[in-house]
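This report concerns only the one structure given below.
The other protein chains are all here in position, but one chain of the complex has been omitted.
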Amino acid sequence: MSDYILEIKNLYKEYTSKNITVKAVTDISFNIKKGETVGIVGESGCGKTTLGRCIVRGIPATSGQVLYTAEDGVTYDFLNIDKKKLKELRKDIQMIFQDPYSSLDPRMTVLNIITEPLKANFPKMKKSEMELRAAEIAEKVGLNPSYLKRYPHAFSGGQRQRIGIARALIINPRIIVCDEPVSALDVSIQAQVINLLKDLQRELGLTYIFISHDLSVVEHISDKVGVMYLGKMVEFAETEALFSKPLHPYTEALLSSVPVADPTVKMNRIPLKGEIPNPANPPSGCYFHERCSYCVDKCTKVAPEYREIEKDRFVACHRAEELKLKGFTYDEPKAI
Amino acid sequence: MVLQNVMDRNKRKEEEYYLASQWTLMRRKFKKHKLAMASLWVLGFLYFVALFGNFIAPYNLVAYNSKIVNAPPTKIHMFHEGKYIGPFVYGIKMERDPVSKRKMYIENKDEIYKIKWFTHGSEYKLFGLIKTDIHLFGVEQGGVVLLMGADSMGRDLFSRMILGSQVSLTVPFAGAIISFVLGIIIGGIAGYFGGAIDSVISRIIEVLSALPTIPLWMALSASIPPDIPVVRVYLYITIIVSFISWTGLARIVRGKFISMRKEDYIMAARIAGVSTWKIIIKHMVPGFMSYLIVSLTLGIPGMIIGETSMSFLGLGIRSPATSWGVLLQEAQEITSIAMHPWKLIPLFAVIITVLAFNFIGDGLRDAADPYK
Partner (left out) sequence: MDRKESIVQVNNLHINIKMDEGILTAVRGVTFHIDRGETLGLVGESGCGKSLTCKAILAINDPKCSTSGEILFNSDDGVVDILRLPPKGSEIRNIRGKQISMIFQEPMVCFSPLYTIGNQINECTRLHITKDKKKSREISIEMMKKVGIANAEKRYDQYPHEFSGGMLQRALIAMALVCNPKLLIADEPTTALDVTIQAQILELIKELQKELKMSVLFVTHDLGTVARMCDRVAVMYLGKIVETGPVEEIYLSPKHPYTIGLIGSVHKIGSKRKERLYSIEGTVPLALNLPAGCGFYDRCQCRIDGVCNVKEPEPVEVGPNHVVSCHAVGQKTGEEGHDIE
């Protein structure tokens, strides 16, 4: 019986077309405990969205394993199970999408959108039962059940996102991959949806993989955070540890670039030279070496190993032990 | 109080908008397109007349009278020598013009033939089922009523127009249905499976589209054996004509499949465990249906002109069946048109029908994707 509900092992995803191979996801491994929220952050081209879609089997991964421990205690490799088992286990791992406008079929009523997973997985369920369940879920996510007969065009972005959440929840999943679920929403609506996600997690014992580029949101909602750069995981740690004492230069630069919503705080941005490289043509050695202020000769030749430097703390940097990188100092009340 | 009414009315309008499905939204937008709505009425009228054609036409396809060859349209009078006696026609006498020696038809005021409603005429089957011989109107024995003149065999053009419309208006429709089915199946296969299958099908479509249509029709039509029943000829013509449009439709379906495959809601359905077949039927088909209907409607004029052209060239419908194209064969020579201009009337019928379909297609296209 595994400690973890989900273990991602050496996940790869490559796209090949016309002799160009783009390595979207390279050798990603991390573990999640039941009820945890793992945040995945990174900038464009880092592969976080591709990672999320591979985990739920929305797109086929090139290689790797996703070891899922089901409710019966048995561990299956979600990416390599037979069709019958897949049909059974698929309900346990669901996804919420980023764009509230393209994630709902505009030609179906909201009721049909929400009950579609029920129809696919419980074909013998009666129509009235399905409607009842849909109304229950709608209320849970803060939608008025009397609006279920409407079409998506009747709803705002935040409400559509709630519909997407309802659709993911209706078959009682245990793990939900949230792909930038609040990025397309206004600030005040973001807060509503984030609070909703946290409430649901507490109530239903859900496990989240929260993919986002917004570091403030990730810091707020995650227990652990993984930082990705050009398809590779460069650092993985508990949230507060990562934000206060980053071990990878990219993490340090990323954290220092986020504008703090407090005009009295002085920002000390660590400048990053250059731009994000082309994923089809990554640099040699460490992918980050061209932009890193701490780069030494070894970094240009040898790719660093992703290793466990402390308990539950991973980093891929040759100089992780020696560098003293800056993070955020959290206000600690002074002891009397 | 007034504000309350206004707010309630706004709320109701809002509610209607929220509950409106794609088709309802399309319908509302379509109604705003005045030309399209008018065309809908025009086509409705034409199809209605075609449906009741045998009843409305005073003569049938085979009736002819050599005494009235190339006669001009008969004038319908109401008053004879000042007295009102209801609609009637005078007798027709053929004379030769003393100077040009041309045949002329003049009214013989001595003979009066009354026009009656619901007369008995030639026998026919209404809707192909009910045997009857009642016609909408007819003339007393001995008279002829030629609303649009006669052709070179003395046949009433008006009756032949109406009976011809039965072919000219239905062949494109039947052709459209065949195109529709072919387009969806072939385009769907290409779009869904992609890869090699898609390449092969796309190349076939390209080759077929590149073939010049008139030689293609001529070849196909020449291959129809000469002595098969009329109905079968009709069927073959329909199939030939549908060849024109299925390629365009297949392309559209294929394109839509490819673009829809990437939509998030398709991925969401797959992740939820919905089967491939269900995804196609429930998500993809409704997605491209509106585009398909638009394309089809805009393709019908091509089929009408196709059938008309083939029949005009003598390759299509054969007698005794007739279509507007066949009728236009008599309008080939300039002298014929100069002396008997009524023979051009079928041309206007074709133009009006084609325009009507085009306007409707425009209206549908503007209404097509209410979510854009």
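General observations
When the chains are written out, they are named A and B in that same order, and each has its own residue count from 1.
The working rule: contacts are C-beta pairs under 8 Å (C-beta built on N, C-alpha and C of every residue); 3 or more make two chains touch, one makes a residue touch a chain.
In this text the structure is predicted, and so the values were computed from the model without any measurement.
Remark: the omitted chain is touched by one listed residue; of A:F30, A:F243 or A:Y306 this is A:F243. Of A:L254, A:C286, A:A303 or A:A316, it is A:L254 that touches the chain left out of the display.
The hidden chain makes contact, of the residues A:K85, A:K149, A:R269 or A:K301, with A:R269.
Take chain A: the residues that touch the chain left off the picture are 43-44, 156, 158-159, 186-192, 194-195, 198, 213, 215-217, 219-220, 239, 243, 253-265, 267, 269, 271-272, 275-276, 327-331.
The rule we apply is simple: only the chains that are shown with their structure count from here on.
Remark: chain A and chain B have CA centroids separated by 57 Å (rounded to whole angstrom). Residue ranges of chain B in contact with chain A, taken from their complex: 17-22, 263-265, 267-275, 278, 282-283, 286-287, 371. Interface residues of chain A facing chain B in the complex, by the touch rule stated above, are 53, 56-59, 87, 90-91, 94-95, 97-99, 102-109, 113, 116-117, 119-121, 147, 149-151, 153-154, 164, 167, 171.
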